[in-house]
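Apart from one protein chain that is not included, each protein chain of the complex appears where it belongs.
Labels A and B are assigned to the chains in the order they are written; within every chain, residues are numbered from 1.
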Amino acid sequence: MSAAWLVLSRLGRDRSALLGLVLIAGLVSAAVFAPLLATHPDDVFELHPAQRLRPPSGDAWFGTDRMGSDIYSRLLYGARITILIGVIAVGASLIVGVPVGLVAGHYHGWFSDLLMRVSDVFLAVPQVVLAIAIAQTLGPSLPNVILALSVTYWPWFARVVYAETRTLQKEVFIESTAALGASPLRLTALHVLPNIASPIIVRASIGMGFTILTAAALGFLGLGPPPPTPEWGRTIAESREFLPGAWWYAAAPGFAIFLTVMGFNLLGDGLRDVLDPRLRRGRSARDG
Amino acid sequence: MAELLSVRRLEVSFVTEQGVARVLDRISLDIAPGEVVGLVGESGCGKTTLARAILGILPAAGQIHGGEIVLKGRDLLREDPGVINDHVRGRAITFIPQDPFSSFNPLFSVGTQIMDLMKWKSPRRARGNESTRTGSTLWPALLRGYPRARHRADLAAVLDVVRGVQIPEPAQALGRLPHEFSGGQRQRLMIAMALLPSPDLIIADEPTTALDVTIQAQILRLLRQLVKDRGVSVLFTTHDLGVAHEICDRIVVMYAGQEMEAAPTDAFFRRPAHPYTRRLLDSLPSPDAEIRDIPGEVPSLIDPPSGCRFHPRCDDATAECHTSLPPARAVGDEHDVRCHHPLDAPVETGA
Partner (left out) sequence: MSRTAARAPLLEVVDLVRHFPVRNAFGRRTGWLRAVDGVTLSVWPGETLGLVGESGCGKTTFGKTVMGIHAPTAGEIRFLGREIGRLPKGERRRIAKDLQYVYQDPGASLDPRWKIVHSLHEPLIIHTRLGRAEREAEVQAILRAVGLRDTHLHLYPHELSGGQQRRVGLARILTLRPRLVILDEPTSGLDVSVQASVLKLFRQLQSEFALTYLFISHDLAVVRTMCQRLAVMYLGKIVELGETRAVFAGPRHPYTQSLLAAVPRIGGPRVTQEFALEGEPPNPRDVPSGCRFRTRCPLAKDVCAAEEPPLRDVGGRHVACHFA
């Protein structure tokens, strides 16, 4: 509890990290309170062809799209999709990647080499390309997008966890706790994992930004959830034929994506600065 | 007797996160020409800081507040830094570091590194028409060449000294990289480098701590023989009293930034006059299997005890010990003690 407070207060001093936190908070509130914040909540489903492609006004703050729906409201509901995709994809990557990394890191020999070679193969292919291939094969839908993203992102976790586990193995306290009779399971779950939590958290935060960007790219290419789902990437794709006239149509979702990804990146960078070196410094012993 | 080096009432403090640490508290120390002086003390006593202060290589957080460091009549603290760089550091005073494994640059051969030293610090450089200043800008210094005649003379001197430190096949050895030598051999090379500029004083900072006991014995014998042959003084810091016994003519013991006692080696071990010295000698592991330690802990230097810093742990402490720093009192031939109540009776401390 006190460690979390320490982290937050240190984070507070880093202005860019604070900005990141604010942006993420904005995203989350937009998603959670969408029904309350949206001016035209029904526009997610309803069409008003008469009001199509209107520029931003008092009624539609970000203008209307080709179906006449209020872009602002659709963006808010789109935030829900964005968060859903991000959390599930990164969560699934974590659930697969972290154990793989732990196992590969703990054991030495052909099995761990095999695991890491497999993850290397996944890492070698650009994530977007692989995601496109998977989404294309399985068809455009929300679950498929999440699947494609998880399959391509788990190696990043595996790699970080593997490297950190191997480094930690050299620490005296790991060897001594093993000498004390601790089983590999106990060692890994209770000693290794808490000590590598920081890099995992940092990678998860940065991963969110990356994943959301890739999801938007997939949506843009038409591989994401089909209409009328107000997914941000798809909205930008829809806007292409109306540019540059209906500039608001692309600018609004574009900015939303930009601010979201930047927010996660800033937060991730800030966390990296706060979590790793300073907490490790606290570990050093005083002379006595 | 004219002292080679005289440290008088030196005060050094370090700025740390927790406050200002008063690392050296009005320390005084004398080294005579040709004398090997041991600076003995436990960790945190300030011996490494004192060695660094003399060389002028204190880290940025260290500040000198007062006192003098007088080398052959000139106060080093009031000299031009350029003069110190050219004539004192690496010339009049050379240094042997503690860790033989990281003292050489791993990328260059030892010969290259030694000759690089000779280019700037060779004793032959002072003679002749060569300017002894490195120049006010970096550019001329880098372009400055190494006169061929001097190079030949220096190389001959290097081979001679390397042979003198018992490195076999000196010419081939110079061409090898540092990692091809063992720790003991690297320390021999460091000794060679310390002797080559023909210094007046060598400061050796725990040079045998990282070595095995049989190698240490070889190195100590070698070092003592070489410095006695050349009449070079040595300031030898160590926490190992046995090592001090082996190589030093005189021993100065420090505690928490103050010097407690200075005596010739024999008197130091047989007739210690300071209570701390006595407790320290008693806590050495003895064959009779009784173990005596010193109660209490080394004090913090940020908020040190007033007066004599050992008084909280001293059985004989009185009010005077709290209030005033004891003056140095002579209790024997060249034997000084900083204590208000020095021990009188000589105690036979034998191995």
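We adopt the following convention: a contact is a pair of C-beta atoms (placed from the backbone, for glycine too) under 8 Å apart; a residue touches a chain by one contact, two chains touch by 3 or more.
Quick caveat, the model's predicted, so the values are computed rather than measured.
Q: Specify the shown partners of the omitted chain in the complete complex.
A: A, B
Q: Using the document's definition of touch, tell me which of B:Val37, B:Val243 or B:Ala256 contacts the absent chain.
A: Once the missing chain is taken into account, the touching residue is B:Val243.
Q: Out of B:Leu58, B:Leu177, B:Ile294 or B:Ala328, which is the one that touches the chain we can't see?
A: Answering carefully, the residue with contact to the hidden chain is B:Ile294.
Q: Touching the missing chain, which residues of chain B?
A: The list for chain B reads 42-43, 182, 184-185, 212-218, 220-221, 224, 239-243, 245-247, 269-270, 279-281, 283-287, 289, 291-294, 297, 348-351.
Q: Hey, which chain A residues sit against the chain that's not shown?
A: Against the left-out chain, chain A lists 171-173, 175-183, 186, 191, 194-195, 282-288.
Operating definition for what follows: only the chains that are shown with their structure count from here on.
Q: From the C-alpha centre of chain A to that of chain B, how far is it in Å?
A: 58
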